[in-house]
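Dropping a structure here in structure tokens format, bear with me for questions.
Other chains of the complex are left out, but the ones given are in their true place.
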């Protein structure tokens, strides 16, 4: 792969993919997608027919603030978190923007076919909850982007997203609908799947000579600060992420509290481990930027359960420790011995905490009881209704564990498949000595003016001498 | 204009304007502005008298989350979007802050007189919707600021804002109340007006020798990243912008969905055109920062209508293409042949998409039918009540088009008028070789310390040699 000369010119392929796929979206939306009863002008009649007393009962008012927070996480959170590389910040925030904007459209269709199809007219009816789910679906692909950051072309990212969204929708349908696992914050469905999907692709695209780009695989002072913008918006809005699609009322309320607590706990143990394992006890920005978020991932499944405030703290405690240790020991190990080059360390931030989250969810579900949840509360929380009305907590725990396995399998299997496709020599990916660099895909500004005048003068003088 | 020596000292004029105008605001607020029934302590009695069952029915809970999103767009969105210039970031974010903070006070008064005057006591009664409208009103002036960015003094900006808000309130009253056009997201009222207002002012303030500042009319790597903060917050919160003052219930819900979709579509076509028209297919940050937002502008009027999800995608598709082509071809053309120097390219981001939005709104309104909207839905959506209860969709379409014309006329006419005033040689604007520079109006930090120690040492050594 590394011997052939590389052509990173995407002048035909990138516009072609964007225009063709966007046109396809318009056609498919024209055929399939309509407003649902809460976003259609017929709402006023629907309200009367269903004795809904007020517009405030429209799902919009339950979920829109959370939706906007999730939206910020997807575009600013993920986008800026990846700007830490000194010369790949345009690619980080720009390609994140591109694949999220495409992915959410395709997700509305894919998820719509599985979950929001109105069988009376064959249309997908969308409302604010669909927008949130589309953002969630995109998150899986953005996680995967973290593993291959700086090593792929935008066209490859579009392909990664197209397949990623498709696989996501299928595994989500299997896990949530067929297996009837609960996964409010997507520990399994989003983070485990997305993490292993990205790691498998990175494994398939292994570059033995990546050290030729090592001069660019690091941060500068201000790029680390830009990354902290991403970190903090992810951290702050994670309670909205985990509570965005949980039950109205106590469900959203409890999920937000649990996530808030888990994340607070993670910060302290991340700092502790980061300091303890560095010479002189200095903190490492990579850990602060990433591991502080692991608690939010790991509490995703169980956030809506009666995890209890101390339970959330314990989950956060463990994840801060494990995730930081992952950055210190596991990422170098995986690169050296397993041929997995994981630019952002998504294994430590998403894959591993996602698996922990799935396990915590299974245990918490299996341990649920009527004495803690109340009779009605138990049914509401675990949705023991319809064809699952005979379900019991212990059995639900097993289903949760089954869901976790499906997520891992889809992630690894899908990643290998897509990795094969992405190895075709047609995508315009950069050469080994040209990775982590915006230069192949972006018009870059001349940065000379950032040097203050006095210095420039000196250098001009030197230029003459030399 | 360019031959006279320039005095950029605003030490008397800027404080004088700020203090006098702020004092005037206090007096006028004292005479005119009070809380409305939902923000006054009498709410508890009002609630009983009107059989309002719960505090949650207070308009605050319908609109406050959207208000805060709009607020972020005004101050962080517009402010940071303009930080892209390498040495004018303080002016971008700082003057944006200043004129927005002044403008919203004057807007509360001007819009209040037209829309919220309580004739029983001659007071303007304000609530959260007034705050949103004030922010909207300010947006018009901030758009205009984009055209003259780096070429005017803060005192000129205050004058631009004073007149801009005044003109806005009048054209808004004519368009929304007299003509009865609908314009939820302000494609016409905000973007078309603001765009042409700024372009006309820039035309009046044409600087033939602006190329003397060309060394500063560009970005550096990190200033482009700061600008992306502005871009993303505008992009993410635009659904809140377009839905902030639409009808409770389905109106807000639908406007948010349409805007979300239009913006997603715009990103893909912007990327496509940006790549296609650059040598080697590299993306241009100017396009990503600006054209990706055009879809939000263009869907502003029709967002609350039954535009349909695919309709939103189509609007976004076209605007991404046109706006990017505007940056590539139209902005240089306008500068060279029409003497319009448009620093931020507001013609491509606001004026042109605003006109498209007005046209889309007119067509969508004219095509509305009871079969799609439902009888009650049609009346609700287009507000066919009171003196307009005999209105029909086709006629409404004509009114929409009339509204668009009014917005254009007010923008151009107002801009020429204000441009005349701003040409007076008393405002402290910078010389032609001193534009796009924070130095005249800001105390700047010494930046030498940003150079790493090793380098500095060398330069000190050189200093001695030289």
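Assorted remarks:
A and B label the chains in the order they appear, each numbered from 1.
Keep this in mind: a contact is a pair of C-beta atoms (placed from the backbone, for glycine too) under 8 Å apart; a residue touches a chain by one contact, two chains touch by 3 or more.
Bear in mind the structure is a predicted one, so any value in this text is a computation, not a measurement.
The complex is built from one repeated protein sequence; 2 chains are visible, and the structure file as a whole lists 3 copies.
Basically, only the chains that are shown with their structure count from here on.
Inter-chain centre distance (chain A to chain B, centres taken as mean C-alpha positions): 32 Å. Per the touch definition, chain A reaches chain B in the complex via residues 9-12, 14-16, 18-19, 21-23, 25-27, 29-30, 33-35, 38-45, 47, 53-56, 58-61, 64-65, 68, 71-72, 75-76, 79-80, 83, 87, 89-90, 93-94, 97-98, 101-102, 104-105, 126-128, 131, 154, 222, 226, 229, 440-447, 449-452, 454-455, 458, 461-462.
Those residues of chain B whose C-beta lies close enough to touch chain A in the complex are 53, 56-57, 61-62, 65-66, 69, 86-87, 215-216, 218-225, 228-229, 232-233, 235-237, 239-240, 248-250, 252-254, 256-257, 260-261, 263-265, 267-269, 271-273, 275-276, 278, 280-285, 288, 292, 306, 308-310, 313-314, 317, 372-374, 376-378, 380-381, 446-448, 451, 459, 462-463, 466.
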